[in-house]
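Our next item is subunit A:
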Amino acid sequence: MIEAIQFASFSEFLDMGGYGFNVWSVYGLFTVFVAANLISPVMKRKRIVRDLKRRAVVNEQQSN
Partner candidate 1 sequence: MNWTWFHKLGSPKWFYELTSKWLPWLIGAMVIFLAVGVVWALLYIPPDYQQSYTTRILVIHVAVAGTSLAFFPLMAVAGTITLVWRMKLADMVAKNAAPLGAWFSFITLATGSLWGSVMWGTWWEWSDARLVSMLFQFFLLVGVVALRSALEDNDTAARACALLSIVGCINVVIIKYSVEWWNVLHQPSSPLSMSGESANGPEFWVPTVVMIVAVYLFFAVSLILATRNEILQRERKAAWVQELVSKA
Partner candidate 2 sequence: MSQAASPSTGHAFLATLKRDLVIAYKRKNDMLNPFMFFLIVATLFPIGITPDPERLGEISAGVLWISALLASLLAMDNLYRSDYEDGSLEQLLLCPYPLYYLVLAKNLAHWLVSGLPVVLVSPLIAYMLNLPQEAYLTLFLTLLMGTPVLSLLGSIGVALTVGLGSRGLILAVITLPMSVPVLIAGTLAVQQTLNGAPLLAYLAIMGAMLLTALTLAPLASAAALRISVN
């Protein structure tokens, strides 16, 4: 089932039997897609927490 590594050299690995552009585009796109949809919620969370903290401080000052 698991075969040996299919490539003898790194340039062969990049070439993908002549389909390098398509194969690497797909993997590039997939990486961007996964990264974007993980990083953006994390960034948003930071923004929300910062915003909520600021509000809490303002509220405290007002109540004092």
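Observations
The working rule: a contact is a pair of C-beta atoms (placed from the backbone, for glycine too) under 8 Å apart; a residue touches a chain by one contact, two chains touch by 3 or more; residues count from 1.
How these were chosen: all candidates are chains of the complex that A comes from, given by their letters.
It should be emphasised that the depicted structure is a prediction, and the values quoted were computed from it without experimental measurement.
Looking at 1 or 2, the chain of this complex that touches subunit A is the one numbered 1. Note for the complex: subunit A touches candidate 1 at residues 1-7, 13, 16-19, 22-23, 25-27, 29-30, 33-34, 37-38, 41-42, 44-45, 48-49, 52-53, 55-56.
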